[in-house]
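Missing here: one protein chain of the complex. Every other protein chain is in place.
== chain A ==
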């Protein structure tokens, strides 16, 4: 087991060992070597320190996915602060809420987002200092922003304690507001070390960076690659769902380790024309975030028989906490999804019933996880944090995943479903309550209830049931556009259905069971 250490030490170490190796590659925007990457991140560290940022602070990242954004992550860490990445395409009001919620001490933001963000933030509180870049790409815009700010005194990297926060990732919250998952340096480095043991990465590896940086899959891509002096190949978000482009990129960039949500791999298997490409460098295919439809996994394994396949499972609160290796070929008769497997070596798990008593193998129960990878809690939400953990008599804190699993006779865990109203869609966590809260902001909507049902093709299908104030349905186009202003695009329901009034249970609650039957 490697010693606890600041997460960013990996960059200084790799820069010392492999100064001229490529560290971060933007296929259409350039490459930074480890030496250049470390130097630019150091300049940002110094600038942030001059603004008063240090250990115990948080800094927001409001940038398109780019070399500039990766440098921002490490500059913030080197300054000792925690980074808070937001989805640059999400509604500005949501991003302002996030940055205000965790009281960022500074924000690195693109010029084209600055005005709207500043206006939204001003409605909540006093705007912190901004480091503004003219666009993003290759690191040059960030370098120019630092040039313009003038010279700052060069400092050493912060020597954070293992329990200091390294990043906060905001996920969908059931009350309609996103909540911040607080993750420490030790949470991250223990996960990186576990990955190192299983995947044996090296400087020759080329990791795909498909997940956006506000999504926890990015932790593996970025931090495992940098730990080992490997290359990180950034896939811009606007290209991230184009299977033709992705298949070609895997071949042209000689990707050795791919990691994404299954929905993306399903698209590549169906539409990517993989057999036309030489993907022989690929040795690892990792997927997480939702159940992989077996039909599409079979197709993928047939087209790409070379790499090893790993199904990784875990909520943002623990990062990956169980793993299962799928060994191709996928038998033609198999229809059941693969297990989520065994608990990772740096963690411990138990499966409990509704009274929190451990259940026997073969019995369904909620998976609870403890260990060095588990989050400290939700930012400024002590009640939700307390509800999120099961605490043993000896004080051990077990994170309640909310996922119902069953342990097979072989010791492998299989996912069965959720305990609450959260679903996974294209790898993203979606609280149905957050969609409802967004719909209720429409002045014409009197009642809203959202249900999700499994779908063989898409994984899950989300239907919104609505009642309007005047009893007339709204235009679907207008309603969808309203949703796009309130919610991230992946939260917009697939279907809208109008009722005179929502069905009620005998205790006058929304009757979700009946709505599911109707859907």
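Details
The working rule: a residue touches a chain if its C-beta (ideal position, glycine included) is under 8 Å from a C-beta of that chain, and two chains touch if they have at least 3 such contacts; residues count from 1.
Assume contacts and distances are computed from a predicted model.
Selecting from "Tol-Pal system protein TolB", "Acyl carrier protein", "Chromate transporter" or "Allophanate hydrolase", the unshown chain of this assembly corresponds to "Acyl carrier protein" (UniProt protein name).
Checked against the hidden chain, the listed residues A:93, A:484, A:499 or A:519 yield one contact partner: A:484. Here the missing chain is touched by one residue of A:35, A:112 or A:239, and it is A:239.
Interface with the hidden chain, as seen from chain A, comprises residues 89, 238-239, 241-245, 248, 267, 271, 458, 475-478, 480-481, 483-484, 489, 492.
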